[in-house]
Structures are given as C-alpha cells and as structure tokens.
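Left out: one protein chain. Kept in place: all the others.
Let's turn to subunit A:
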Amino acid sequence: MERIDQLFHAYMDKSLGMVGPEGIESFCLAVGIDHTDVRILMLAWKMQAEKQGYFTLDEWRRGLSALHADTILKIRKRLQELEKEVMRPTNFLDFYVYAFCYSLAEKQKNIDIESACELLTVVLGFRFPLQVSKFIEYLKSQNDYKVINLDQWTSFLRFCNEINFPSLDNYDAELAWPLILDNFVEWMRENL
C-alpha cells in the first residue's frame, strides 16, 4: 500500500491533488504504453475512475491493489493479464459500457460522433475491425445523428456479437434494434 501511494505521489499534479493528464502521460511512458492505448482505459476501468484524464488517490489505490501491482515493473506485467481479463465476455460488456460513461463530458449523456468513432476504434477495433471500420464510415457520412447515446452504444456491441458480418443476413429491422443500426444496415446494403 505504501508503495502504491508513493507511486501516486510521483505522478500526482500537486495543484490538483490527483494525477492529471500530464501525470498519466508520464506514467504511460514509464509503463511503456502509448497514452491512447486501450490498456490505460482498462486500467481506468479497474480503478473505476470517474473523470477522464484524472485519477484520484482512492481510484489509484483501488486499481493498483486489484492488480496486485505496486511497482512499474509489476504494472507492466499485470497489464497483459488485465487485457485477458477484460476480454472475458462477462467483463467485456462492463468494460465497454464503462468506456462510454468515462468518455462523457460533465453533465452530458451523449458523445459526439467524432469522439464516439475514436472510442470505438480503441475499444472494439481489435475485436471487430470490419464492423467498426464500416460503422465509423457510416457515422461520418450521415447527418441524422450528431451524437451517440448509451443505448445505441451498447446495442452496437450486441450487433457485433450477434449479426453476421458483412452478410447481415440475420438482421431483422422489425426487432428492437435502435434506429441508427437499422439505418446503418440499410446504408451497408445500398453501398455494397
């Protein structure tokens, strides 16, 4: 615990009392990952961090002790295991939803399209590359939606898991899929 706290203080922004964006950047450098890497997001998830770009002491403690890591070296090692842990279906949904909420700005309920596309790439890009790239293409080309809400976000994961891609043959627009996905499928079919 001592060392976890020490680590915290090492990266903490003194004026804020918590680790800020620069602190996170240096931390990432130390650990050896890019600060846009999905693993830092996974770490944030483990910490249940509330605000994007900042870690409080409690969150820091929570995350690192859950990881059983109190040195940079250990963190580096544990991150790989963390990846596997997140990939498990039971955890992945939780992580996926967390990623959305984490990216929300203050008092906001939706993410704008640009940010949503970026987030999708980070969080889902490696798992469902085809779906993600096509969906991003669609989102950027359309005008009906300016933001994505949580319901649409979660439904997209379900879409990736359940619907055959790129054939889309088992997609039924009469079911309860959000309209944005209906429109996406229609767009896909038109632009084949």
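Annotations for the structure displayed:
In this section, contacts are C-beta pairs under 8 Å (C-beta built on N, C-alpha and C of every residue); 3 or more make two chains touch, one makes a residue touch a chain; residues count from 1.
Throughout what follows, contacts and distances are computed from a predicted model.
Within the choices "Cullins domain-containing protein", "FHF complex subunit HOOK-interacting protein 1B", "DDB1- and CUL4-associated factor 13" or "EF-hand calcium binding domain 2", the name that UniProt assigns to the complex's undisplayed chain is "Cullins domain-containing protein". Although one chain is not drawn, the whole complex shows that of A:106, A:174 or A:190 it is A:174 that touches it.
Touching the missing chain, out of A:9, A:88 or A:109, is residue A:109. Counting the whole complex, the residues of subunit A in touch with the unshown chain are 109-110, 149-152, 155, 158, 174-176, 178-179, 182.
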